[in-house]
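Please see the structure below; I have some questions.
With one protein chain withheld, the remaining protein chains of the complex are depicted in position.
Chain lettering (A and B) follows the sequence in which the chains are written, and residue indices restart at 1 in each chain.
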Amino acid sequence: MTSATAALLRVEDVGIRHDGATIAAPASATFEVAPGEVVLLLGPSGAGKSTLALALNGLIPHAIPATMTGTVTVAGQNTAVTPVAQLSTQVGMVFQDPDAQLVTGTLQDEVAFGPENLRLPVEEVLARTEVALRRVGLWDRRHENPDRLSGGGRQRLAIACALAMGSPLLVLDEPTANLDPQGIEEVYQALGELVAAGDRAIVLVEHNLDAAIAITDRVVVLDHAGRTIADGTVDAVVRARAEELHGIGVWLPVATLAALRLRAAGWDLDPLPLDPAELRAALDATEPPASAPAVPYSVSRDARAPISADLARSAAARLNTEPQIEVRGLSLRRGGSEILHDVDLTVHAGEFIAIVGANGAGKTTLLQAIAGVIPPPRGSVRVNGADIARTDLRTLSRQIGFVFQNPEHQFIAHTVYDELAHGLRRQKLDDAAVRVQTERMLERFGLQEKAGIHPFLLSGGQKRRLSVGTALVAGAPVLALDEPTFGQDRARADELMHLLRELSEAGTTILVVTHDMQLVTEYAHRTIVIGDGRIMADDTTSAIFADDALLRSAGLRQPPLGRAFAHVRHPELSGVTRLGDLPRAADPRRTVA
Amino acid sequence: MSAATIDPWVTAPLSRKFLHGLNPLAKLAAPLPAMALLVFTRDITTPLVFLALAYIVVLAGARVTSRMALLLLVALPVAAVVVGLGMALWTDASRIDTSVAVLTIGGWTLFGGAVEVGMATGVRLAAIVALALIAGLTTTGPDLVRSTVQQLRVPYRIGYTALAAFRFVPRFGYELEVIRQAHRVRGAHGGRGPFAALARWWGYIVPLLAGAIRHAERVALAMDARAFGAHPDRTERYLVPWRGRDTAFVVVFWAVSAGILWYFFPWTLG
Partner (left out) sequence: MTRSTLLSTRLLLVCAAIGVATGIVGGIAGVVTPVVLAAAPFAYGLVLGAHVLPGIIAQEVLRRPMVALIAHLMAALVASAFNPAWIGRFLGTALLFGAIQEGVAALTRYRAWGAWRFFISAVIIGILVAAVVFFVADLGKLAPWAQITYLAISVLGPVAWTALGLGIGASLRRAGVAARA
């Protein structure tokens, strides 16, 4: 392969099948990366993007059992016959979970680990370490233990580690999937500086396009089967073929989604905007279609968008019913220091509440205290009038269901069926009743076929559904979820949130802790902002997200739509924060969220 | 560097005390013959002398922290006495000197010989432990691993796997805590008593190990991607050398051990 084009990376007709899988994903990926170029790799969930990323430095087929067809060539070397160690000097990798990339005890040792493996002389190791750490802004903290960095900081460290390998190509697979808004901002700042320096090519797999698109030169799109269907500039692919990409389930920037929607409703938006600023500029430059109403969309919602009824719903709930959850003067100590300070909170039946805040603010602690996972002080938390601190565990699971971040943590049976039946059997129901209810639950969560298999063998999305099912099966009227979308792709996150919305509409009270602001604005009626163990704000979601100063002071950020519509000159669009509030075309082909 | 609780990564505090400057392997090897031979002693004097020797070496050669002082001055002596008394209770009267009765309760008598045998065992165990503490109290995990790689020629891939595994400990501990909480609220194996507790712990094992193995696989990928194992050796920035003083320490310690054993000769030949 000594062609004239100086491609750094060439992927030709690559198909990869994991051992044990029946089909290859990707099936046939083809693209090239030139030195210094930033390529964004898009595709629906399961298309094989992560798998492909692992093939770019030879981890597939060398370290992971899988069958690969086609060829990957890195700087002229065929990855199938070149050892990973040798390829590592050409391709640096950054993975999703920052914790799983740490080996040593200080930042400096961590960055030095790669160059040391290459047997570089000590001075060279130290020089590379310094350059890499300075580039991601962590040089001053080089003697610290990586544990003390925030999630964003640890991911920047992972980028520094890849840089220190000296490789001209960097591959990042969803590097911000697990981070809070501030962490995401930090990582993209570091990447932006890297791109500005222009000496490294980047292949980026990312669901969060709002952050990624700004640094991208070229976009490669895989379809469901993992075949390359588009390869070109951002303008040629994302702007020109947005509807097509949207159709096959590729995630687009939220601003683009919003524009697509407005366009379908008659707004004249051409070219399509890719970020909030462009959307706002485009809107400011255009006139509303004749059919647009004069009142804000978020108020004149139609009956098909019940989620935007938060104001009405919260108010009605407050007026008509007794409070379902009452938290009074809750202070909680853990590990010798007070983590929650004098928290008061009232929740009514049927509310959908999001709890947000920076890392370490106390969100998990609050949710766990409400659900009795950690016992709160007596008298401080009441659910349906019963003091949680005095409720025995059997009754507790009938009052409130708790869904942990990692579903595997809470599975206790050997089959999916027993997993669901467990909660019913504990209530001493007879076998027939258990069977009927369990089967109803299996059907509701689409798990009938999986009844007999081990819960650990389900796919990620199925595991999540099962964990929600187990929390609900005992009939709990309240469901508490801790970062249920953590580590999941947008499609699965979306599927789960739709499920929660259905439950909420059927009357279940939902409390959810999350870092995903767009999800919060799309789904929650009410939002509680936690900062340093106190409630900083507690209001309807729209009111919370209208207050930019509040969000910033809590370490949060506006979701992209909020930024676009904050001061737009059209009154009917002003203050819109969610896609659901935008006008709909006559045929809403698919729900966008 | 950090005031955190247990961080196996903190490099040894700079200390002028000589034990901190020795190679970990020297500190392990020096008391080894004495420990092995103590196994076969039966008297009380020899282990006492070795106990004293170990204490002198540790107290003179290590930076004594309060935790260490507690271990050496309270925990170890108390444990020795408790174990000694326990052994005394279990000895068979027909195998010991029964000329002195220390205590008589009903038909049962505690003989002086039993106490003597018990105490000998207690002190012997304490001496073996104290000798092991010479290395234990003055060596950090990473240094031990590095010296096994640098002197014992343990493949560095194994050594560095161990270093990476230090990071697993807090993570798995945290995971276990979360699993326990999750199982508690699900009401898995409620109830009291040792059997319910066993059933509960059994339930934690699969989620814990499954998560652990998956995490390990991800870490392995990240290490491979950074050329781990590329060459038969790698650049070492932290050297744990074997110096003349290490040899001297081992030789002197062995000589002293031999001297003590020769002088007190705790075995009856024939």
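FYI, a contact is a pair of C-beta atoms (placed from the backbone, for glycine too) under 8 Å apart; a residue touches a chain by one contact, two chains touch by 3 or more.
Model, not experiment: these values are computed from the prediction.
Listed residues B:V74, B:V102 or B:L209: the one in touch with the omitted chain is B:L209.
Remark: the omitted chain is touched by one listed residue; of B:T109, B:T161 or B:T235 this is B:T161.
For the options B:G61, B:P142 or B:P266, the residue in contact with the chain missing from this view is B:P142. For the chain left out of this panel, the touching residue among B:L22, B:L110 or B:L125 is B:L125. Against the chain not displayed here, chain A makes contact via residues 19-20, 63, 65, 83, 85-86, 414, 454, 456-457.
The chain not displayed touches chain B at residues 6, 8, 28, 32, 35, 39-40, 42, 71, 79, 82-83, 85-87, 90-92, 95-96, 117, 120-121, 124-125, 128-129, 132-133, 135-137, 139-142, 144-145, 157-158, 161-162, 164-166, 168-169, 172-173, 176, 205-206, 208-210, 212-217, 219-221, 223-224, 228-232.
Here is the rule we go by: only the chains that are shown with their structure count from here on.
Remark: chain A and chain B have CA centroids separated by 45 Å (rounded to whole angstrom). Chain A meets chain B in the complex at residues 54, 57, 59, 62-64, 83-86, 88-89, 91-93, 95, 97, 99-106, 109, 112-122, 125-126, 143-145, 147-148, 158, 161-162, 165, 368, 371-374, 393-394, 396-397, 402, 404-406, 408-412, 422-423, 426, 456, 470.
Across the complex, chain A is touched by residues 1-2, 4, 7-10, 142, 160, 163-164, 166-167, 170-171, 175, 178-179, 181-188, 190, 203, 206-207, 210-211, 215, 218-231, 233-237 of chain B.
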